[in-house]
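Attaching a single structure in structure tokens format; questions to follow.
The complex appears here minus one protein chain, its other protein chains still in place.
In this document, chain identifiers A, B, C and D correspond to the written order of the chains, with residue numbering beginning at 1 in each.
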Amino acid sequence: MKEDLVLPAPREAATDGAGEPLLVVEGLRKHFPIKGGFPIRRTVGAVQAVDGIDLTVRAGESFGLVGESGCGKSTTGRLITRLLEPTSGTISYRGKDITHAGRKQLAPIRSEIQMIFQDPYSSLNPRQTVGKIISGPMEINGIEPTGGREKRVRELLEIVGLNPEHYNRFPHEFSGGQRQRIGVARALALEPKLIVADEPVSALDVSIQAQVVNLLQKVQQELGIAFLFIAHDLAVVRHFSQRVAVMYLGKVIEVGDRESIYTRPRHPYTHALLSAVPEVNLHDEEAGRRERIRLAGDVPSPISPPSGCRFRTRCWKAQDKCAAQEPPLVRLSGNRDGHLTACHFPEDPTIEGREEDIVLDPALAALEEDIERP
Amino acid sequence: MTTVTKEAGAPSPADAGAFLSVRDLHVSFKTEDGIVRAVDGLSFDLERGKTLGIVGESGSGKSVTNLTILGLHSPKFTTVEGEILLEGKELTTARESELEKLRGNKVAMIFQDPLTALSPYYTVGRQIAEPFMKHMGASKKAAWERAVEMLGKVGIPNPKERAKDYPHQFSGGMRQRAMIAMALVCDPDLLIADEPTTALDVTVQAQILDLLNDLQQEFGSAIIFITHDLGVIADMADDIMVMYAGGAIERGTTNQVLRSPQHPYTWGLLNSMPRLDSDLSAALAPIPGAPPSLLTPPSGCRFHPRCTFQDRVGGNRCVTERPPLAPDRASACHLTAEQKRTIFVEEIKPRLG
Amino acid sequence: SEGGSKGSSNNKDDEKNAERQQSGISFGDAKASTGPAAEVSGAKPGGTITVLQRDSFAHLDPGQIYVSDEMALSQLIHRGLTSYKATSDDGQKHEVVGDLATDSGQTTDGGKTWTYKLKDGIKWADGSAITAADVRHTFERLFAPFVSNGPTFIQQWMADTPGAEYRKLLKDGPYDGKHLPDSVLSTPDDKTIVFKFKNAKPDLPYALAMAGYSLVSEKKDTKEKYDKAPMTAGPYKIQEFKSGKSMKLVKNTNWDPKTDAVRHQYVNEFNFEFNKQYEDSTKAILDDSGTNATAISFSNQVDAGNLSKVLADSALKSRTVSGYQPYVGQMNINLSQPEMKSKEVREAIAYALPITPFVRAYGGTDAMEVAGGLISPTVSGYDASFDPFGKKKKPAGDPAKAKELLEKAGKVGLKLTFGYINTPEGQQYSTAMAAGLEKAGFDVQRQEIPAETYYDQVSKVKNNYDIYHTAWGADWPSASTVIPPLYDGRQIQDGASNYSHINDPKVNADIDRVTALTDPVKAAEEWNKINEYIVKDVVSNIPTAYYKQTQIAGSKIGGLVYDDVIGGVDPRRLFVK
Amino acid sequence: MLRFLFRRILGSLVILLLLTVVAFLLFFGMPRDPALLMCGKTCTPDALANIHHTLGLDKSIPEQYWIFLQGLVMGRDTFPQGPCPAPCFGYSYHTNEAVWSTLMDRLPLTLSLAFGATIVFLFVGLGTGLVAAWKRGTLVDKSFTAGSMVISSMQIYFLGPLALAILVYQTHIFDEPRYTSLTDNPAAWFTGLLIPWAVLSTIFAAQYTRMARSAMIEQLQEEHVRTARAKGMSRRFVFFRYAWRGSLIPIITILGIDLSSLLGGAIITEYTFGLPGLGRLAVESVQFSDLPLLLGVMIFSAAAILLCNIIVDACYAFIDPRVRLS
Partner (left out) sequence: MTSPIDIEGGGTSVVVDGEKEPKAKPDEAKQLEGRSPGQLMWIRFKRDRTGVISAYVVIFFFVVGLAAPLISKLYGKNPYTVYADERPELFDSAGVPLQPNGGISGEFWFGLEPGNGYDVFTKLLYGIRNSLMISLAVTLATVLTGIILGVAAGYLGGKIDYFVSRLIDFLLALPSQLFFIASMPVVVSLFVSPRDETPVYVRVVALISVMWVLGWMSLARILRGTALALREREFIEAAKVSGAPPGRIIRKEILPNVVTPILVQSTYMLPNFVTAEAGLSFLGVGLVEPTPDWGQMFSKAATELVMQNDLTYMFFPGISMIIFIVAFNLLGDSVRDAFDPKTAR
């Protein structure tokens, strides 16, 4: 890994200060229809994959989106890149509404929003050379950089830390980490302003993962590209993103700057999530295991999500109100600016799990009793 | 092509406490493209009731090692050399029928992907009951009851009914619980868990880890816990073995390996791993390069092409000579013990914050 | 089979057969017409015979019967006014006798008026009496539109028109109360029938013996449905008929042998099985075990593949009977095609055309004999020595001679469209024939014609083919059923049998002349002359082969005789040994 | 399940309906006039028109089609041959028989041929396939694989005549194939169909050997099979319980296709052995431009195919609970 990447001079985005909202998402919904019925097939229900979320990504910032599997992270990403047609809500990019824009209308901003994918194997066409893969987007958008596309591709390869001589190779000749770099180079080819990265490192080994995270970080900081960084690994998101949103079952339940979310989470789910991450305590061997909040059961089905607060079925603080009323995403007292939480009974702003919060699986509780008895 | 130096001081087989001991294990596969040396000179011991964590990158031979213990490779394409002693009994040369008696009974296994690892055609209860019938000679009814009981034990609500379900009717976490129930149904002495939580969400992973911990206390089995997540292993293991390219490169208690690691690869792992409490101002320090191909493994120390401390060894030893792994607390590296200590304390530790 | 000497001895036999076949058939008197028929030697009653047939019977209504296998069947179930009576035990000599009629017919004016009287005691299978009204109905219904398959001779004679014009005489048949005028057909009493024609019809007794003119019950006439379930009068009646599968005949108890001079009733039952290809029936009969020992086929021959094997084995050969069929194969040259107007071209075709492919395709010389003329050995007037193009000597054709002629005509490379029947045999012989013609310098274009519609296609006046092969069999052993229908130029129309569209004034005139002759022997001679003129001078039809056939029966079948008139096994005299 | 069946049957009916349309159009595209075939030698335009009228061919094609459909559903009694109750396919032009009864006549042979052969080739083919998979890599496996490869490359029109020539004509060990009704004479039924069965089953069995073997081997590499082994289940148990179950799915898929083509009239087979089943009937119907018969056979064969499809799908559901429960 080169320590100093050769990058073109940072462009305006990096300098004009984070703050300008680049992407504004309001009330975004995506419901996948379920076909069924008898005797004629019709829509009988919907997977409420994304159910009304609001997000703002500012220019040049990295915005993290975390949550458990199936909570709608990828769907959100794909809605924003307009791979999917939103059911309702609005997406506006630099003030322009692109919610239902067609391919032709999107053409001018296609080059500004790019995507990096999770699977380094399926995200590269096995039948194209690296050169073709990276120059593809330029070709499509008719971009003819000075010095020709090939030169630009070689530059890009260099930027992502690959040998420019690999221009004529095929994807299968690369390791997972290298493929992911090719994916990054492809995304960079159009000099985008926003990159949606859908779990770009979760398929990689730890040692490789760090290489890619570093690369992305450099790209973000030095080229001033904004990121919507989707991941389920809280530690990676913490490392990469300045602001973080936590999703649960198609909804954003908490959003805020990194500091605030990781050290002063207010939503019980965020608490649970943070405490569930297994951690190596490198320093204090005697400290033993940190107490954890254990959530029972699994995420409910997005086809028929619980009423009111969606987390209530697994929440140890749930009361009748939670079932009746959906908590709005608001700033709670004691929270920083921009730290919004959707909870009727928020936690204290700490990450320590308290004794009374620790709930066990009923079965586990029984087991533990068993063990203690003899 | 590669000069392989046999490990000088492999742990002696006479080690009385060892419940399972693996000696100089080599496993290679014949493939279209050549011979893949998936495990190359691996030795370790495991005591009763203890948990051995095996960490390593993808393709480092973790799964192969453990499948070999159970003799689950097709003999036609696989060559196994070395010894695997379970309670002093040699397994590599054991007859299939003897292995059958062991599998699921004394030694049980949990696989990584519970969806593909459970048969879609039979009910969960039946799949759990089968080994119980086979090994314990239980009647169908008794085995079914046992299966329901086990499902209850692993925390599946309403086990009586759910036992009649098929795996695809279970959620990911429940499937993994069912796998665990299946593995534990005959009260095994050794449980091999091959990345049992990798496919799961953190919250579910935490549930499963707790479950395994508690079950181990109840059943008293020894566990081999395979993972690539150091955080998980810190939670689970008594001892840790770090594998790289088919061999072990460091071994010790959890405390030793995590808090005073001695091998550049382990350092690299720790350095490249983002943690919730790590210093945000410092960038992650990845291990450069990519894991080697097992078809043409690097000569000498397998790690040398990616190692940043090679120059400190001096000479060409890293390239020509494969470092041995001493018994007990050990690391397979040509750096001197002193060098290792100082490098860790002075260069690595500060970066870990 | 082996060629050479054995073949020639065979040929001699055949010629001898032919000789007696052409000798005339006399018209029998009342005595000859009185039953019962003479016992077949060694015959005993009882037993069941299995009859293996290729085709199911499409028609059982006499008015619709015109194909040979149905004709064979009708010998057992239907009766007409006249019939052929075998006067020798070998099926070679015949006379026409009265069947339901007391004699073969009386004429007083040289053949214009014919009177028939019905016998006493003749009954339908249901026991009701057969009367003159039934006879009248039988003939009148032939004019109804739904009767479309049977013979049309008598209808045409009655209406005195060629072709299908005759129908105008009684447009819808007798069904809406209209009848033929007495000037044509009268039934003065219950037992008398009088036919009156404009011109002399000396052949009427022959014609009436055709199965197609067997009687139909007026009371039981169900029109179209009669075709599946007719009322019968013969010694057997239909007990069960599954079209395409099987048929069972049982004895008709209302049949009185004393009224029948030609039929027997030895066998208890006939079980027909259909869908038996020649190969199948031959194999089954060769097998000769179980029911196969009493199996026979009325119409199936020994198949081409097995023929030489069967004839080579004396034990097997003893179970076979063989003889000529009435058919003569001929290659028609379509005279309507401009290019075919040149006589040299036609002669070139005649010389070049190889006959061997045709013979080969149907099983070799055991099944086909190279023909010289258009009159079959079974018909009076046959002349074995007639062979104008040397086909008997050079059956593979004479391309050199043909080429010469073609060159003379300046027509080398002439395009010749050859319409052939799309059966395996047709494909085989047409290819080889084409090859032979091409050697002579023709450019032959073969065009397939589906087998099922073959005759419809080639009998169109405006067909596109230059040459095509047809076969024609005499309806009775006189060339009067060959030359006029095939070569009368006034008969050219769609669907008629003048396939080569020959319209030669001399031929037309001769036909008129010879038809009027009342002396059968003289007539036969004259017919042959027309035949020779057509082949040699007009060159519109090239004779290819006389059809022969060999049939085989199980070893327990007795009374096996090849009847020349029936053109196959005589079913009336069979018994189980 | 019931819903699924209902939906499938409904879909099949739609396909059958379309099929009749296609058959109709095909028929009218044929360059032959069935009336001409029936008209005989003295065919006049009048007679032809008359036949056209009695056959109903003088009506417009849609009208004829409508009449045909009506007949299918409600029966027709406008035929001179007699009434024609509900699934009325009419009367054959050529034989004048009711098409339905002709079909029913020919069906027993086709059924005997199809099911007889199927039973044999399933047992033999799957048996050898399983043995080969069980003994994978051994000489037995290799010879089975090679043998089945060669045999499955043979065609009925080669192996059939060969078997006939050798077993019937040259050595006279067997009788010429022929069909006798099972109820008439079971022994004759059996011996008469022996050679067709043997030939069909040989070819099919070889295909099933290959298929069963590769399906089993594929299944044996499934992870859940490995799990079963890791549980200590015996090899036989794993083989016959776990792998076998999964390998049934591809086998049943192909079996459905094969069986449906056998039931729909194995034309070449019937030709080779001279057996008058549905296949022969089909060819005859085309030969004689016999529209009612053609429609009857087409619908019948297609119904056999569709029925097999439905049964196959039902089998999937039976084998695989994922299908059953979704």
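The rule we apply is simple: a contact is a pair of C-beta atoms (placed from the backbone, for glycine too) under 8 Å apart; a residue touches a chain by one contact, two chains touch by 3 or more.
This one's a predicted model, so the numbers in the text were calculated from it and none came from an experiment.
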item: Residue touching the undisplayed chain, where the options are A:Thr56, A:Thr90, A:Thr129 or A:Asn281; value: A:Thr129
item: Touching the absent chain when the full complex is considered, from B:Ser58, B:Thr92, B:Gln217 or B:Thr320; value: B:Ser58
item: Sole contact to the chain not displayed, among B:Leu294, B:Cys318, B:Cys333 or B:Leu352; value: B:Leu294
item: Hidden-chain contact residue, picked from the options A:Gly72, A:Gly161, A:Gly256 or A:Pro327; value: A:Gly161
item: Candidate in contact with the missing chain, chosen from A:Gln48, A:Ser62, A:Thr76 or A:Gln178; value: A:Gln178
item: Chain not shown, touching residues in chain A; value: 1-2, 78, 81, 83, 103, 106-107, 110-111, 113-115, 117-130, 133, 136-137, 140-141, 161-163, 165-166, 168-178, 183, 186, 190, 203, 205, 208, 211
item: Touch residues of chain D, complete complex, unshown partner; value: 11-12, 15-16, 18-19, 22-23, 26-27, 29-32, 149-150, 152-155, 157-158, 160-162, 164-165, 169-170, 214, 217-218, 220-221, 261, 264-265, 267-268, 271-272, 279, 282-283, 286, 294, 297-298, 301-302, 304-306, 309
item: Contact set of chain C toward the excluded chain (per top definition); value: 1-3, 278-279, 303-309, 354, 356-357, 359-361, 363-366, 396-397, 415, 417, 422, 424, 427-428, 431-432, 435-436, 445-448, 450, 464
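In the analysis below, only the chains that are shown with their structure count from here on.
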item: Between the pairs B-D and A-B, the one where more C-beta pairs touch; value: A-B
item: Central subunit by CA centre of mass proxy; value: D
item: Inter-centroid spacing, chain C versus chain B (mean Cα positions, whole Å); value: 95
item: Rounded Å distance between chain A and chain D, as computed from the means of their C-alpha atoms; value: 55
item: Rounded Å distance between chain A and chain B, as computed from the means of their C-alpha atoms; value: 30
item: Junction residues of chain C, two or more chains touched; value: none
item: Multi-partner residues of chain B (at least 2 other chains); value: none
item: In the complex, chain C residues that touch chain D; value: 56, 58, 64, 66, 145-146, 148-149, 152, 163-164, 167, 223-225, 227-228, 242-245, 275, 277, 279-280, 283-284, 287, 450-453, 455-456, 495, 497
item: Residues on chain D engaged by chain B in the complex (per definition of touch); value: 136-137, 222-235, 237, 241-242, 245-246, 319-322, 325
item: Partner chain D, residues of chain B touching it in the complex; value: 70, 72, 76, 96, 100-105, 108-109, 111, 113, 116-122, 127, 130-131, 134-135, 166, 168-169, 179, 182
